[in-house]
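What follows is a structure written as structure tokens; I'll ask about it next.
In this view, the complex is presented without one of its protein chains, the others remaining in place.
Up next, chain A:
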């Protein structure tokens, strides 16, 4: 019964979305206030219906209702409760329901918190947001109904893919979707502005927090996925340039570019049409990402749901929204007159350079991702584009970006004098290079990667610090400290996020360059040496988990006689899903991770064992989390709390409801 109600609520949500798509838009065109005002309750109603529908599906998963097809395919009575809940989005249909839930949530938030938006703009934004919703409701209801019943329910389910039964991956999709779908807000604002034919600082001030929120969720989502791959896949890789990873990385890069160009539009009323274009493209890349993941058109490790029919449907959605928005853009972009004038040496130019680098790097990832498809269709060549290509073609852009970042962020708006900008930076540049040289001499003969990473990381982190120091002005330490505390949170957010970028760069460079690997057959009780550590395989036991059986090794790690850690790497078998997984034994540290993997039993009772020392591994994700924190910091800036655009439009009294 509840399941049917959930299905019904989803259909109602779709109908409400149709109304929300048409009525406010017509109202906005004709200036009918009543019609425009319909958007707000519609957005709320739509959200409530989808939320109910989602709750109904969650209920079916929690109570193991095996009359539902997707519950049978993705759940099992023995599965821990947490993974029963996360199983809701661990499959195609359920994850699409999560997608529309988030879409409706964003739409509703724009309605709830958008009281200060110009009436027409708000009506149009909510209408465009509803149009995206309509497309995805149709997609779910017509091709991927999560509420599909089975005529003959089986006794028990087939269990969720064991790889997905993991805390890191359990929460990876919701964050990723918050990011993907968050970019739909920027898209809706862009299309609404194009219809309106007007972009001003207030518009940019509205788009920025949405983009920032989407970007920071994407950052967290990508970091979670990468962290999961690191500990779960058994060899400690953190990024594979897999098409599905690229699918989330492209919107991230474009969102990062949009974030920066929207600053220029907000503060200086320049780069308007470029900002609009990026808003459209960012969501376009989200849709392309969805297409890549859902259609399985590019084979990849992650594609757990492929079906050509669905692929074609998403391609259609992509064509309609991108085609429509870009046509509108071509027709209207000329009307976006730039106001702010700036010299060649100015922060505006630096941000343009940032945008060029980020956008081009996103397109490099895009070309590399789709190239196998293009080569097969157009040139009849079957080929692969793997990590070596991306490492070579993508990395230079990030290096260039890191090099100009501290200089750009120290530049003033409008007109900069390079001598003045550089004066405080020469010192930290020298310090960074010296640090790189030190690293170089300490590791003679090894790859250039680590020293370069160290220089860039120091340059970015010190640059962020110097930025704050300069903002603190002149005077004694106490004066500076007082001013630092009073700096707008956006300034803190900027420095924190840029520092986090540096930390991630260092983590990646150090781990790639300095990893130590040891593969061997280990006899039980016989210690072996890896780097400075002595590792002993104490014993191997069979352990029973809730829905798996595990072969668990007890391994003791010591360093010059002192115990460092006792780790328990596992090999798990999930009998229902018929799948093995590896659980590495990891000792996390600030300076290094110890990473142990147990393999097969060899003849004679010994075990194959892989041991790694991964220097600075955690810095990669720590940096990403710091970047996201910077985003949060900036989001809580006073000018957003006070209400966006309040400076422009006179504050209206909020009617009591």
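Here, contacts are C-beta pairs under 8 Å (C-beta built on N, C-alpha and C of every residue); 3 or more make two chains touch, one makes a residue touch a chain; residues count from 1.
Definition applied: contacts and distances are computed from a predicted model.
Remark: of the listed names "ABC transporter ATP-binding protein", "Cytochrome c-type biogenesis protein", "2-oxoisovalerate dehydrogenase subunit beta" or "PTS system glucose-specific IIA component", the one matching the undisplayed chain in UniProt is "Cytochrome c-type biogenesis protein".
Taking the complete complex into account, A:371 is the one of A:371, A:413 or A:440 that touches the chain left out. Considering the full assembly, A:341 is the residue among A:82, A:142, A:319 or A:341 that touches the omitted chain.
Of the residues in chain A, those that touch the hidden partner chain are 234-235, 237, 240, 242-243, 299-301, 303, 338, 341-342, 344, 349, 352-353, 356-357, 359-361, 363-364, 367-368, 371, 375, 378-379, 381-389, 392-394, 396-397, 519-521, 551, 571, 573, 578-582, 597, 599-600, 602, 608, 610.
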